[in-house]
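Only one protein chain is missing; all other protein chains are in place.
For clarity, chains are labelled A and B in written order, and residue numbers in each chain start from 1.
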Amino acid sequence: MSAQIFPRNANAIFLASLFGLVMLIVGTIAAMVGFYLSPWYTDVGVAKAQPVPFSHKHHVSELKIDCRYCHATVEKAAHAGFPATETCMSCHSQVWTTSPLLEVVRTSYQTGEPVVWNRIYDLPDFVYFNHSIHIAKGIGCSSCHGRIDQQQLAAKAQPLYMGWCLGCHRAPEDHIRPREEVFNMEWDVNSLSLAERQQLVKEYQIPTDGRLTNCFVCHR
Amino acid sequence: MKYSIRQSILARVVRLAWLPLCLVLVACHVDMYDQPKYKPNDVSNFFPDGRAMQPPPANTVPLNSYNPNSPLMTGRVEGQLADQLPPEIKLDAALLAHGQSRYNAFCAPCHGLVGDGQGVIAYRGPMTVPSLHQDRLRTVPIGYFFDVITNGIGRMYSYAARIPPEDRWAIAAYIRALQLSQNTDVALLSEAELERVKAGR
Partner (left out) sequence: MSHAHVHSEGPSAESLALNHEVSDARSQPIVWGVVMVAGVLILAFVLMAGVLAVTAGSVADTSNTLSSSEATQLQLPPAPRLEQNPRIDGDRIIAEANEHLESYGWVNERAGRAHIPIERAMELLLEHGFDAVK
């Protein structure tokens, strides 16, 4: 008979360490998922420093300037674009002309050196995105960018995960609104019944046969 | 004998061949996230002014587009401000509706939704904005509005960079509708409408 090489409590230690190992793996995975979804990774809700402390809350919600005044290409092009210095100066050549906060803008206008805004929404380069189709098919700015009119400094409202894009491409009726309301920040999806929204999907001829979730729609 | 030892060593090495695959787990995927290409509004360290989106050189027009000297692009016929819409633009309900949305987005902050110069920005001051409901502006040729949007006037900046020519004509046509709405000859109205005018509703 071979000699006993394990001490008496080996079974207990084995069970405890088995339990510990499982907990460690589960815990590590949970921590990684948590980190992946948290603002430390996604930047959701984290305002970035900008060369000029530009406030959407002030300009959009209080001064009632339309998104297109500054993001003029959003209906026609893939990119909404950032406003040119000249766009700011069309007002600020006469309003707040001596504000120290606008020094950067004035210098830029004089020298032609562009103001470099820090990007907040930035998809990986292997994803193709196009604003104009979404605007044309009745997807409002606030469906993707949240209530930017309530933010002093802009911050992300969405981590821009693929699952989020796909969620809407599978069921656009959960987010669609009439075209006239696309720039309305206060629009509430529930002000139309589901049936009315499905009607809109049909009217705007949005394909519901799954074509919109094909990989090549976004990865081309 | 020798052969089989070597074989077993080989087999052991082969069994470890999956190890490099672990690198996939830690691989930095930054190369595909940030590809060496320019997207709009990117920063460039190739062009001296630092922008990837280069402004078009002076005095150039888009290839194969319009004749840059046509009334559509200049608002002028033989040097004089056009008093009709150019032939490419048809006056219809769609044009006016389009003009309305453009006017409300680009002009209303200063000129007001009504065009009385009392937009939200003008209200805050110190900018003073003229009303569009003046006799002089009611009688100017329609090309004047096109010209003001294209080249700016006095303290008002040019909007040519943001509003394409077709949209400028749509705005000009809509301004005419605005002017009409604030100064209608009652002879054009029906009886019922006259009643409402008198009642002020």
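Simple rule for what comes next: a contact is a pair of C-beta atoms (placed from the backbone, for glycine too) under 8 Å apart; a residue touches a chain by one contact, two chains touch by 3 or more.
It should be emphasised that the depicted structure is a prediction, and the values quoted were computed from it without experimental measurement.
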Of B:41, B:70, B:118 or B:131, the one touching the omitted chain in the full complex: B:118
From A:62, A:180 or A:196, residue that would touch the chain that is not displayed: A:62
Of B:8, B:67, B:151 or B:181, the one touching the omitted chain in the full complex: B:181
Touch residues of subunit A, complete complex, unshown partner: 1-2, 4, 8-13, 16, 20, 39-40, 46-50, 53, 58, 61-64, 100-101, 152-153, 155
Residues of subunit B in contact with the chain not shown: 91-93, 96-97, 100, 112-114, 118-120, 123-125, 138-139, 142, 173, 176-189, 193, 196-201
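Rule of thumb we're sticking to: only the chains that are shown with their structure count from here on.
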Length of the line joining the C-alpha centres of subunit A and subunit B, rounded to whole Å: 22
In the complex with subunit B, residue positions of subunit A that touch it: 63-66, 68-69, 72, 77-79, 81-82, 84, 86-87, 89-91, 93-95, 112-114, 116-117, 119, 124-126, 183
Contact set on subunit B toward subunit A in their complex: 32-35, 37, 39-41, 43, 49-51, 104-106, 108-110, 120-121, 124, 126-127, 155-157, 159, 161-163
